[in-house]
Structures are given as structure tokens and as C-alpha cells.
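All protein chains but one are shown at their positions in the complex.
Right, subunit A next:
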């Protein structure tokens, strides 16, 4: 059965973006390399989806240096957490509707 996606957040339509948001919702912060390893994503792919989430103001970016190596940390904003919870609720509601 096909289900309409109207109630879902367009920003989370992509699976990787939803996964990024799950990780950031469960942790205070996560850095780029650790995210890359955890999600098995390529540099470019991960960077572009992170950029998209940043544009939505769902995440905040904090760039710093460890020695001479750049270190980029990502934190979920309260707006992002809210949107993520909303999206999960929509998913759960759909399952409930299916069971009826």
C-alpha cells in the first residue's frame, strides 16, 4: 500500500539526513569524521546533506582546529530536534493507522 508523504518533513526525505539527525538527537555533538565512519558515507555525500540540514537551521556547525587539523562538530538545534520528533510521530501515526 502506498502512503502519502504529506505529513512528513521534506528535509528528512533523504535517508542519510534522517540518520544524521538520529545521531545528533542522541548525542550532545558529533564530529564529521565520526559521522562518516558511523554512517558509512562518502565525504561529499555527507557534506552536502549536512549543508542542507544546516540551511534548514536544524543543526549548528562549530569549526575548530585540533593541532593543525580542522575539526568540525555538529550539534542538533532545538528546532531540529523538534522537527525530528514531529517526523517520528508522523511515522508512528502511520503505523497505527495501518493496524486499524
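In the analysis below, a residue touches a chain if its C-beta (ideal position, glycine included) is under 8 Å from a C-beta of that chain, and two chains touch if they have at least 3 such contacts; residues count from 1.
Here is the rule we use: contacts and distances are computed from a predicted model.
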Q) Of the options "dihydrouracil dehydrogenase (NAD(+))", "Flagellar basal body rod protein FlgB", "Thiazole synthase" or "Membrane protein", which is the UniProt protein name for the chain that has been left out of view? A) "Membrane protein"
Q. Of A:18, A:46, A:59 or A:83, which one is in contact with the hidden chain?
A. A:18
**Q.** Absent-chain interface as seen on subunit A, which is shown
**A.** 1-3, 5, 15, 18-19, 22-23, 25-27, 30-31, 34, 37-39, 88, 91-92, 94-95, 98
